[in-house]
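These notes are about the structure you will find just below.
Here the complex is missing one protein chain, while the rest keep their positions.
Our next item is chain A:
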Amino acid sequence: MRTTTALAAGGLALAVVLAWRWRGAGDDEAAPDERWLVLTVDRPPEEVAAELSGLLTDEAVEVAIRPAPGDRGSELAVRAVGGTPSRDDLRAALREAKQLMEVGEVLRVDPRPAGRRAATPMGKAMDVATSFAGRKGVL
């Protein structure tokens, strides 16, 4: 019982930390369009530019591509011009574009085999966390 209580406290603390950091890192209202979302794609800039035209075509999205140093491919930066799409949507699209350009497909995990999902506060917190886990983060 003591361990269970400690776990619940630990899990709650984790959820609070994640929520706080996610808000700070990616909240649409707190930081609209100010910072670029950037990641590195392990493909040459010309190939990234060619493939990107079919992936991130929203006119409201500003895109910048530059060579990454040290044979690391291309640095791909995006930001919304007028507040939409949201940074979360943009971040998810950017990650997917990288996977498509590097691997050719977006890795899926659902549906996955699982046993009975007991309805517990910790379980609920984890469900919430995983529902955002592909769209939030520090990217």
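Quick note on the criterion: a residue touches a chain if its C-beta (ideal position, glycine included) is under 8 Å from a C-beta of that chain, and two chains touch if they have at least 3 such contacts; residues count from 1.
Assume contacts and distances are computed from a predicted model.
Asker: Match the chain absent from this complex view to the correct UniProt protein name in "FtsX-like permease family protein", "Protocatechuate 3,4-dioxygenase alpha chain", "Zinc-dependent alcohol dehydrogenase" or "Membrane protein".
Answerer: The record names the chain that does not appear here as "Zinc-dependent alcohol dehydrogenase".
Asker: Determine and list the chain A residues touching the chain excluded from the picture.
Answerer: Interface with the chain not displayed, on the chain A side: 2-4, 6-7, 9-11, 13-14, 17-18, 21-22, 25, 39-40, 42, 72-73, 95, 98-99, 102-118, 120, 122-123, 126-127, 129-130, 132-139.
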